[in-house]
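With one protein chain removed, the remaining protein chains of the complex are shown where they sit.
Read from first to last, the chains carry the letters A, B and C; within each, the first residue is number 1.
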Amino acid sequence: MTGKEFNWMIGGPQGSGIDTSANIFGRGFGYGGYHLYGKREYHSNVKGLHSYFHFRVSNKPVAANVNDVNLLAAFDAETIVRHIREVTPKGGIIIDKSDLNLAISEIRTLPSELMKLIMKNHGSKRTHKTIIDLIEEAKEKETRVYVVPFLDLLKEVGDEFGIEKLSRVTRMKNILALGTTFGLLNYDASLVEKAIGVVFREKPGVVKMNVSAFNKAYEYSKQNFDDDFPHKFKKLDIHEERIFLLGNQAVALGKVLGGCRIQTYYPITPAADESEFLEAHEVFKLQSGNGAILVIQTEDEIAAVNMASGAALAGARASTTTSGPGFSLMVEGLSWAGNNEVPIVITYYQRGAPSTGLPTRHGQDDLRFVIHSGHGEFPRIVLASGDMKECFFDAARAFNYAEKYQMPVIHLIDKAMANSTQSYKVFDLSQVKIDRGEIASRDDLQIGKYKRFRFTDSGISPRAFLGTKGALMWYTGDEHDEIGHISEEPLNRNQMMEKRMKKLVKAGEEIPSEEKFNFFGQEETKNIIISWGSTKGAILEAMELLRKEGFNLAFLQIRMIQPLPSNSIERILGQAEMKIAIEMNYSGQLAATITEKTGIFMDYFILKYNGRPMTTTEVYEALKKILRKNAEKRQVLIHGS
Amino acid sequence: MTGKEFNWMIGGPQGSGIDTSANIFGRGFGYGGYHLYGKREYHSNVKGLHSYFHFRVSNKPVAANVNDVNLLAAFDAETIVRHIREVTPKGGIIIDKSDLNLAISEIRTLPSELMKLIMKNHGSKRTHKTIIDLIEEAKEKETRVYVVPFLDLLKEVGDEFGIEKLSRVTRMKNILALGTTFGLLNYDASLVEKAIGVVFREKPGVVKMNVSAFNKAYEYSKQNFDDDFPHKFKKLDIHEERIFLLGNQAVALGKVLGGCRIQTYYPITPAADESEFLEAHEVFKLQSGNGAILVIQTEDEIAAVNMASGAALAGARASTTTSGPGFSLMVEGLSWAGNNEVPIVITYYQRGAPSTGLPTRHGQDDLRFVIHSGHGEFPRIVLASGDMKECFFDAARAFNYAEKYQMPVIHLIDKAMANSTQSYKVFDLSQVKIDRGEIASRDDLQIGKYKRFRFTDSGISPRAFLGTKGALMWYTGDEHDEIGHISEEPLNRNQMMEKRMKKLVKAGEEIPSEEKFNFFGQEETKNIIISWGSTKGAILEAMELLRKEGFNLAFLQIRMIQPLPSNSIERILGQAEMKIAIEMNYSGQLAATITEKTGIFMDYFILKYNGRPMTTTEVYEALKKILRKNAEKRQVLIHGS
Amino acid sequence: MGLKASDYKTPLFVDWCPGCGNFGIYAALQMALAELQLKPYEVVIVSGIGCSGKTPHFMNVNGVHTLHGRTLPFAIGIKLANPSLEVIAAGGDGDGLGIGVGHFASTGRRNVDLTYIIHDNAVYGLTKGQASPTLQLGLQPKSLPKPNVNAAINPIAMALTAGYTFIARAYAYDVRHTSDLLVQAINHKGLALVNIQQPCPTYNNINTKDWYGGLDRVNPETGNPNPRIYKLAETGWDPVVRTADEDLEKSLAALKKAKEWGDKIPIGVFYKNELIPTYQERISRTIPFYATSPPAKQKIKDESGSPALVMEKWFKELRV
Partner (left out) sequence: MGLKASDYKTPLFVDWCPGCGNFGIYAALQMALAELQLKPYEVVIVSGIGCSGKTPHFMNVNGVHTLHGRTLPFAIGIKLANPSLEVIAAGGDGDGLGIGVGHFASTGRRNVDLTYIIHDNAVYGLTKGQASPTLQLGLQPKSLPKPNVNAAINPIAMALTAGYTFIARAYAYDVRHTSDLLVQAINHKGLALVNIQQPCPTYNNINTKDWYGGLDRVNPETGNPNPRIYKLAETGWDPVVRTADEDLEKSLAALKKAKEWGDKIPIGVFYKNELIPTYQERISRTIPFYATSPPAKQKIKDESGSPALVMEKWFKELRV
């Protein structure tokens, strides 16, 4: 059969080339016209601890992972131990011959708690002591096992290129896994070779060696396992132009497009990738001439946010990017920016918390912190993108909001988007406009007349940048008068508070609905899901599965959480019979925010906080339980490894 | 007539002795058996800008200020300009002769906006150019004006003590104001002399001079203004033992009583006073032997919170104390403490925000920030005291909560309590107990066996301190296993999240209602106020006034905001017809928190955010409007100068 | 007929205590700007929180009164976004060497072309006189309940170690000399520190005007005070590093000089080195047009409001 959908997992120790194989794998299928979605899971470790990539390939658009693993390619024994139970019946496992006889108890990187659990899961007989034992068990479920002599193949490659030391070629295990995979799939090798060429484009020697290794494994696979594996794929006849990108790349692109010209950051996972991508692309073409984004690695996040504010006052579109611990350090600066009506954009990559938490794992734990962060009351806009495309457009748009309403904008991303890849039709840029908001007119600018914080009906005072001829301005974190000087007078205080706060009301009134939320489904539908962030893909896919089974659901995805579109939410949820909150946190933070604003309580919660994104499969199952009325009010999802 | 209640205001430039006079004034009346309440208002400035103290004295307990000023003692012209309109009809003004002819436009410390406003308020005739003009206007309202030749009196004192330079005695203007005041009141001078003696107890020479100055003014007043002023007071025959203390002193006392032995801080208004009080009293008597509290001024608030955590891990009851900007810097550390179940107490003195805001003014803007501060979800207890007595007992109790439930406790105070003084019957300490929570038993402590984060039914793992013989323990901000080592395993993660979060549920179940909220009034009452923090006094007094007019109100004062006693709130508010939120912030933060948890919306809001505490008078008036059904849903109070 | 010193003043009431050393710094700052004839709209004074932090409001140039300890990051952000601005950072010793000492040290690594003034009064003025990081160990100014338990930071030595390329000390009551140093600091290519000894008559009753002036050690014969403050320049001190070779020697000499304190307190320029590339120069190596087209000056959209960026190449890299 020619496959429609295929789920591949590749695992091994961190630093052994998992990412590269995944990239090549994705591109290989991409060049063949397939749609892609892949997520990376890794420990907070540089080398040695377990890491894997879970890829979904389909002839239809895909937007999330499913629980299935049709083929597991294992670089090491630990991958087998951790993931073998995820392989679907009739799926396959690619395994290095030399791993077969390893005893589980000798895998030193396995945490002892997990070791115990695995021993227990695989029966108390204590017979399952080696990888072979696990494999035998799997075979009983008709799992195909493809044992490949990786070392022999590597030696062959080494010989071909005159490399004696085996250690200098072992890195290519990852390419062997790819070769074996594509051999099993009977896929067009030249597409993968092209992918190898692109991924290693700066090192032609490496390309050659990798292509050779790829082909060796491909041939080995064809010769030894031919026709055994049920999934086969061939190039599709598709001519749509597509891109294949990570969430953090999407944000980076959106930022430069949106006019961001200075970005400050302090390294932190998973935010730093975005800044490093920008650093590597700092100079770029403009319609006329060149432009550049200045990326500054600061001494800490406190410097990062305040430097960005300084730059914004000087008139640059400025941003900073961070994750939980870093954002915690920024909130004093955020409060200053709020008080001083500074248009900065903070991109916030959520990860498992509290504290250092699960620094390389997923979570959406920070919504309410972000809404209320920083002492005092001041307006801010909070956006939450739901996929890479939204990441891109929201990143660009954030600067318009920031400058129009003169307030900080916090753009929430999460690890599941940042480190996942998805393929899209090339984005249509015609909708992107740059709006810098009200800028002081010549009239405002007479020396001695300009008032940075002039009271106006809208609450918005025309902005001038530091250095504008004819204007002097003062900023202070103290409460201030229209000019920007410290004022402790009670009346001025009231007016200034009201000025600032009413801008948020105005933003709520002016920003169009389609930028605030997505509503999927019919308004009359009685069962409504609310959610935010990267759960979007899994929810939409689960809804589609359920629709086919005759269950109708609608989905309200909130993208602007502050100001919250409460009226629309109230209208939509008001008529629902079953309201289901789906969130990647412990307490249902969006749900609580909605209750606060509307008094509406959710009927069901589907929550997950184990650090792994929701899959379509588990969302589907959880929803189905609810629809069949045999669900607890609060379901906690636990899939993932 | 012999007065029952008297409101005195003393104003002048910061640094001219306002505080000292207020202290002597209060003690003078205190020794006479009167009840006291006084608040201090001052600019964020060391010397020169306007500052005042507003004092209320009564033969019945008092718990807030009222709008009235029966007697205004002005050190300078600015005081007249700012406060003259607050003086009640038939009230009085004490004024320095040399200020009379000053032109308002020459008062350089008056902000230009205020100057304009005053000119406008006092009629556009532009005749009100000097202090005399203002006074004439006041006289029309039968205000008594007592012009005192301060300089002449000072010279007399100088002569008496052989001091030639007038500048060396001008400081005693404040005592002259007191002398004049008490002369007018015909109060027992010896009580005030006693107060002078106590306040300057370390400088006998100063006592003498001040007593002399006091008497000179007292005599002058008697001789020149005798019988003119309607308010007269004499010593009451009261034998109750009373103390007279500031909110920050109450907290300091509560802390040492509660066993706090290490306090870290970085200076900030209005929190620093507490630490300085402790520093000055670092060594103290225990039942046997001496104890001490180690007070450490750190390099910043980040160090402060983390040092406190370190100390708590070593087994000391540890605390840190701050205000908004400092707390913003602490939230990363808070999240670590939450993750690691560290029993620290953070005393949070709220002030006007956002950012530097109104650093020396009042506000309750930080409730929701505190509830949600720090990235991720972790348990914390949030307390909000309503008066100095609650400050004291809550400060002591906070350590019990922290250690029993092994989580950070944030104790919310506000500037209106910190810098206000109130008299109380000496506190009954018998209710104060120290409970250090579950401590690891010998059994837990076998080497290699102790698990700091052992899973238990309650979620509470017996604690051992660093250095305990037989126990080793590990802490990390990463998600961890029972031992405290990093774990990224999904299952452990779920268990650990649940362990931590359920402690908060347990705290909610175990802590008795009377520690969570106060309910004043009858359960059947249909009109219910909810509030928190220092508004308590004004609300209770306003209720009493309204009760006398036949209006019945009840008041639910929330003291534990996390975990929120939602069930009780729901029960109490559920039956109410009119629910009125009274808060010192823009958005009604407690009200929103209640809506979030209960779905109950408030019918009315009485809010204030101009930096000045609510007075009984304005709360009374705002409530009355509501009770008479002619109030807007949202009333913003604006009294204060 | 250019701008006068007084043109750099706002009409606001200056709310420092009578006799505060800040008045001297304030006067010197005005003099320096007038001497340089800087246009007010091209100057930005960035301050922290403290008595000193109020300076921008009193100056008739752009003012950014930031957060406690964050003076430098804000200043750097402004300068890097628009390097044609003249950015002067000014803050307290608590601000810059206490809560902000991390930025103080890190800023030295960058050599951004700005001037940083520390108002060094050895106390936390605005919060009522607690010990600041420049208060010597064991001293007890009247506002402290007990002697200081922390040793003092030496700002000059710290700046030398951190990489500042112009390092000077001034004395607030010597306005003319302070103004001269400020002019030099502003003219310096690179990061300049002017640490100003600033008496705080209200809280610091130890390092007073009289103390700096040596009134506590009057020569019994002549009746003349023996001032602690003296001028480096008058001793023939040469702070300038002219070749890379002499840097080590000059900076060690400056370090030694920096340790002089108490009996003799040198003021003037300790060290000056324009051979170290500024941050702007470092940026320009990979963004050659940075000086003319810095972040704040780039055109980011066309007339129709569409982004100026050409996105094709970026997409191409991601094409599948």
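Here is the rule we go by: a contact is a pair of C-beta atoms (placed from the backbone, for glycine too) under 8 Å apart; a residue touches a chain by one contact, two chains touch by 3 or more.
None of these values were measured; they are calculated from a predicted model.
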Omitted-chain contact residue, chosen from B:294, B:491, B:545 or B:573: B:294
Given A:67, A:269 or A:552, the one touching the chain that is not displayed: A:269
Per the touch definition above, residue among A:88, A:109 or A:552 touching the missing chain: A:109
Touching the absent chain when the full complex is considered, from A:299, A:377, A:583 or A:621: A:299
Touching residues (missing chain, whole complex) on chain B: 26-27, 30-31, 36, 241-245, 249, 253, 256-259, 261-262, 264, 281-294, 296, 298-300, 302-304, 306-318, 332-333, 336, 396, 423, 426-427, 429, 432-436, 465-478, 484-486
Where the missing chain touches chain C, by residue: 98-103, 105-106, 108-111, 133, 137, 146-147, 149-154, 157-158, 160-163, 248, 252, 255-256, 259, 276, 279, 282-283, 285-286
For chain A, the residues touching the chain missing from this view: 15, 43-49, 108-109, 112, 266-269, 272, 276, 279-280, 282, 297, 299-301, 325, 355-356
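Just so we're on the same page, only the chains that are shown with their structure count from here on.
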Chain pair showing more contacts of the two, A-C and B-C: A-C
Rounded Å distance, chain A centre to chain C centre (Cα mean): 43
Centre-to-centre distance between chain C and chain B (centres being mean Cα positions), rounded to whole Å: 37
Multi-partner residues of chain B (at least 2 other chains): 43-44, 325, 355-356
In chain C, residues with contacts to at least two other chains: 49, 67
